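Below is one structure. I have some questions about it.
Selected chains from the complex are presented in situ; the others are not included.
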Amino acid sequence: MTRGFYIGRFQPYHNGHHRVVEQIATEVDELVVGIGSAGDSHTVRNPFTAGERIMMITKSLVDFDLVTYAVPIEDLDRNAVWVSHVQSMSPRFDVAYSNNPLVIRLFNEAGIEVRQSPMFDRGVLEGTEIRRRMAEDDDWESLVPGTVANVIKEIDGIERIQKVSDSDSNGEDPYPA
Amino acid sequence: MTRGFYIGRFQPYHNGHHRVVEQIATEVDELVVGIGSAGDSHTVRNPFTAGERIMMITKSLVDFDLVTYAVPIEDLDRNAVWVSHVQSMSPRFDVAYSNNPLVIRLFNEAGIEVRQSPMFDRGVLEGTEIRRRMAEDDDWESLVPGTVANVIKEIDGIERIQKVSDSDSNGEDPYPA
């Protein structure tokens, strides 16, 4: 039995992520999806809460033929203990999936195998683009699974991202974050 | 569509919890299982990590006929913001299940419906008893689902609880916690 760990921020979970999961599904029996920066929300870069992202991911993976876990990972701001933190919040895993150099390095120093994938970078790029489209009322729905579009509508996600986008032009008093 | 939220420490997830979930399953379409004190582990009272408890719960609920989410909830030590914290970590829910007076009060002050259940207290009592049996090599397997027993064996859980049980008699130097 092989269990994989795939880490991302998933703001939102989109088609790029979904294709990566499809590929990982051919390599493992179970998959943990780690939701990074779980405590962040309501910003342009991190609009959705951990709970909202859990819902996006769980709904999108429900028909996959492997056991999946969606696990929020709060930031610790301590790189040296981050791998232990992840390991304590996640079911035990055999291999990690990431294209982020820092994540790869941290897992490697801890002796954990990391696999990369050519699709990761494209997925990564889509995150910023999708949030820009959401903020500017451009087409974003075609870039995410239908389940994710439903979640975003249910939580009024587009209105939120458009509202908080205005904060950037207001440098003096960015409360609260 | 109704989504319920059931909060516990699940150290470990046992038959008492399982019967509660069976009952809740008749009332809701989806269920979030919130794993409290998610950051605690390796103590007599909280032997298992959040990841291990996620595994116990997910494996035990896999055949249930409702969508389930197992969500770790780290302690904030701020009662006044705890409900918001839970809400940000969990898919949106309509009703909370708990028999803990503080939890009930906090949800009520936030205007969230809470339902109690006569089985909760029995489940609660079993937690301490199960950990005592684990520590003393008494029969504990009959009190948990088979999936949970498998997880505990896979992670060497009995050895861990027996080892850390010895800490209690050593008052001077309880590092690290």
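Labels for the chains are A and B, by order of writing; each one numbers its residues from 1.
Going forward, a contact is a pair of C-beta atoms (placed from the backbone, for glycine too) under 8 Å apart; a residue touches a chain by one contact, two chains touch by 3 or more.
Given the structure is predicted, the values throughout are model-derived calculations rather than measurements.
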item: Oligomeric state of the whole complex, in copies, if 2 are shown; value: 6
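FYI, only the chains that are shown with their structure count from here on.
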item: CA centroid of chain A to CA centroid of chain B, Å; value: 25
item: Chain A - residues contacting chain B, complex; value: 38-39, 41, 49-52, 54-55, 58-59, 62, 67, 69-72, 74, 87-92, 154-155
